[in-house]
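Heads up, one of the protein chains got dropped from this complex, but the rest are sitting where they should.
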Amino acid sequence: MRILYFAWLREKVGTAEEAVAPPAEVATVNDLLGWLAERGGGFAEALADRSLVRVAVNQTYVDGDHPVATNDEVALFPPVTGG
Amino acid sequence: MRILYFAWLREKVGTAEEAVAPPAEVATVNDLLGWLAERGGGFAEALADRSLVRVAVNQTYVDGDHPVATNDEVALFPPVTGG
Amino acid sequence: MAVRVQREDFDPGAEMAALTAGDHAVGGVCAFVGLVRDMAGDAAISSMTLEHYPGMTERELERIEAQAHERWPLNASLIIHRFGRLDPGDRIVLVVTASSHRQAAFESCQFLMDWLKTKAPFWKLEETPAGGQWVDARDSDDTAAARWIDATKGDRGS
Partner (left out) sequence: MAVRVQREDFDPGAEMAALTAGDHAVGGVCAFVGLVRDMAGDAAISSMTLEHYPGMTERELERIEAQAHERWPLNASLIIHRFGRLDPGDRIVLVVTASSHRQAAFESCQFLMDWLKTKAPFWKLEETPAGGQWVDARDSDDTAAARWIDATKGDRGS
């Protein structure tokens, strides 16, 4: 599973992209965010307030109960501020 | 008093502009339109339906009861269709 | 604030850029360009001639523009309207509004177009296969303009 981080989420976790292999019980987006936050440090800090984290799976916006699978591209980012 | 005609009003009356000297009892825009219509022909035809005639006195929109005076520039035209 | 009534064409991009040049408080520019269509209802239009009332037309446009500035927080605005003979595809009118707030730019541009359509002394004569036809004023334009009478002041919040 590929994880992408953008904007201040990227700065807090210290990486733009990583490959992860979460355990089988990580079935949903919420599971994944919890699992990433358990790493502590910048990850815990970046994911502390879930209301500020938007998630896209395979480049489509999803909710926290959306499933995640091995080959997914999961992107985590703050609310958008373009235009 | 100077009278200007625009668009199909101009075509119907056959002139773009004329100087007129109406009698003293022509005190308002409505009086003036009635007096011009009495000329008959294209004037009567052009002014037959007052709902289609817009009036400006000295380049400002006015209603039928607005006064008219000797040195006024009075313009008669159909509803506008710019833009 | 500027109003130009002219026979010549104009360059929308150049006008938009010039209007806000050097003013870095502007966050949004809204522009509307009206073009000559080749059909009016079922009738083919081969050309159009726009008549105006020199003097009053400029005054009315300036009056409408001043109202927009009273109503919305605008940094700049521009109205250009052509007269004379125009062909299908030709530009007729340009309205540009610039503001720090995008809603103000959008709303004031729409307001200016709506009021221009119902208040500015211009008349269109369309050349059709059946001959020259003066365009009738449309109720939908009156309706579009009327909504600004009762509307609350422009949204300054975004």
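In order of appearance the chains are A, B and C, and numbering begins at 1 in each one.
One rule holds in what follows: contacts are C-beta pairs under 8 Å (C-beta built on N, C-alpha and C of every residue); 3 or more make two chains touch, one makes a residue touch a chain.
The structure presented is a predicted model; accordingly, all values stated were derived computationally and were not measured.
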| item | value |
| --- | --- |
| Visible contact partners (per top-of-document touch definition) of the missing chain | A, C |
| Hidden partner chain, residues of chain A it touches | 4, 6-8, 56, 59-61, 75, 77-83 |
| Residues of chain C in contact with the chain not shown | 11-17, 20, 22-39, 88-89, 100, 102-103, 105-106, 109-110, 113, 138, 140-141, 143-144, 157-158 |
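Please note the rule applied: only the chains that are shown with their structure count from here on.
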| item | value |
| --- | --- |
| Separation of chain A from chain B, taking each centre as the mean of its C-alpha atoms, in whole Å | 73 |
| Length of the line joining the C-alpha centres of chain A and chain C, rounded to whole Å | 48 |
| In chain C, residues with contacts to at least two other chains | none |
